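Can you keep this structure in mind? I'll have questions shortly.
Of the protein chains in this complex, one is absent; all others appear in place.
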Amino acid sequence: MSILSDSAILEINNLKSRYPQGKQKSALLPALHIAQAEKGWLPVDAMDEVAGILQIKPIEVYEVATFYTMFHVKPVGKYVIEVCRTGPCCTIGAEELIQYMEDKLGISVGETTDDGLFTLKTVECLAACGMGPVLQIGPDYTYRENMTREKFDLMIEELRNKS
Amino acid sequence: MDSNLLKVTIDGRSIEVPPGTTILQAARMIGEHYPPAMCYYTPLKESGGKCRVCLVRVAQTSEANPRPMPKLVASCLTRVENGMVVENESSPEVLEARHGVVEFLLINHPLDCPVCDQAGECDLQNLAFEHGTEQTRYEEGRREFDKIDIGDKIQLHMTRCILCYRCVFTADQITNERVHGVLNRGDAAEIGTYIKHAIENDFSGNIVDVCPVGALTDKTYRFKQRVWFSKPFNAHRSCDKCCGEVVLWIKNNDVIRVTARKNKFGEVEKFICNDCRYDHKNLEDWVIGEAAEIERDSVIRANKYKTKIHSPAVQVDAKFVSE
Partner (left out) sequence: MARQILFEHINVPGINTLETYVSKGGYQSLARAFKMTPDEVTEEVKKSGLRGRGGAGFPTGMKWSFLDKKSDKPRYLVCNGDESEPGTFKDRHLMMNIPHALIEGMIVSSYALGARTSYIYVRGEMMPVIRVLEKAIQEAYKAGYLGNNIQGSGYSLDLYVQPGGGAYICGEETALLESLEGKRGNPRNKPPFPAVWGLYGCPTVVNNVETIADVPWIVNHGGDAYAAIGIGKSTGTKLISACGNINKPGIYEIELGLPVEEFIYSDQYCGGIPNGKKLKAVVAGGSSVPILPADLILKTANGEPRLMSYESLNDGGFVSGTMLGSGGFIVYDEDQCIVRNLWNFTRFYHHESCGQCSPCREGTGWMEKVLHRIEYGHGKMSDIDLLVDVAKKIEGKTICPLGEAAAWPVASAIRHFRAEFEAHVSDPGSCCKKHLHREMTSVH
């Protein structure tokens, strides 16, 4: 029984043509993004399935998935709020805003709200320092720039209403 | 002079070596005072370059290019060029750098030598003894991991690991199915199988032999004996899986452990199978040869630790002693 959808499997298989013969392992990062977009996170059986499609060992997938910060190897909320905590954003109020977000959502960084809607995660510089404080939100990874408390409140409200 | 050979001078002593030889190999050919190596392992492709204890200074790149190299280089990976002049122990800069690397390797190490199976044959213990300092300057919390069994024969004590990657290369190159690897990154990186997974493979026991510290240990031997109470003998048997050439560690006519043979640089040249390692612990199984020479500058040979560990660099945490 495959855990990924047929279309995800097809998409991953199609990636292989981007690389020379025998180098299909190169498709691993984009494949993990596809799997994560579908599952919300990367359960072991999804990683094993990716390993199977790319004809590599499961451990090669685990090694990679745990190296890169974008891959969630534990379950996360429906919306993962990834907010920048790096120096330049902090010169313009990111730390204060992050603590506001924690209070607003009633969770600490790294945690998920009880309703399973939001996971708050701090990340490093998102290359938007001039438009900080900044966060992004999956699965599209849309950037929300020049964040303020008001904008954050509004965003949370919108997402709550959508669900 | 054979025109194909390259002349290299290390700490004032010269040797001619074939192209492709690394500085470390050349230094080992010269003899005694070669750089230490915690991650490089001759039989393992791609090993080396990570621990940085083998750094040396290249004072002259080659005859054609008499300039020094701008940074210290990893002697285990840097190839000799003709006319190269290298400083190892003769360079204060190298010694200071090595001292720094040893300190880095120790800050997150548990220093639990008194309860560690590797004590007495641990490369890190030896290194700390030679290049460590009296006092640690590190006052912050140490990284800790739970010890786990990976299969019924091998225990992983990640807290002691120095991330040399040797066991990973061994699993890749010596066994046919690697199920463990390096997970996470930075100082949170760890050796693991990710999901509970036993390392079971005819040659898996070799990952214990290549580990320079006590992170991977032989569970069938654990705590049986301090290594210096047993006597090593070369022995062999005819084996259809491997060379059958091993070292038996014998005490009172009991085989308490079987390992592969190591050369004088502490490297296994012929890997052995798990049958020989785990399933033949009777003296009758073996043709016993001469006493094995434990050649490396090890604490066993130096007889430095007859009764208890007291490396100056190793301040033993009371917690571990009472464990």
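Read from first to last, the chains carry the letters A and B; within each, the first residue is number 1.
By definition in this document, contacts are C-beta pairs under 8 Å (C-beta built on N, C-alpha and C of every residue); 3 or more make two chains touch, one makes a residue touch a chain.
Keep in mind that this is a model prediction, so the values were computed, not measured.
For the chain left out of this panel, the touching residue among B:29, B:77 or B:283 is B:77. Contact with the chain that does not appear here is found for just one residue of A:3, A:76, A:109 or A:155, A:109. When the missing chain is restored to the complex, the residue among B:30, B:105 or B:292 that touches it is B:105.
Remark: the residues of chain A touching the chain excluded from display are 18, 20, 23, 25-30, 32-33, 54, 56, 60, 63-64, 67-71, 82, 85-88, 90-92, 95-96, 98-99, 102, 109-110, 122-132, 136, 140-143. Annotation for chain B: contacts to the undisplayed chain at residues 48-53, 55, 71-72, 74, 77, 96-97, 100-101, 103-105, 107-108, 137-138, 140-141, 162-163, 165, 182, 184-189.
By definition in this document, only the chains that are shown with their structure count from here on.
Separating the CA-averaged centres of chain A and chain B is a span of 39 Å.
Of all residues in chain B, only 177-185, 193-195 touch chain A in the complex they form.
The part of chain A that touches chain B in the complex is made up of residues 44, 57-60, 62-63, 66-67.
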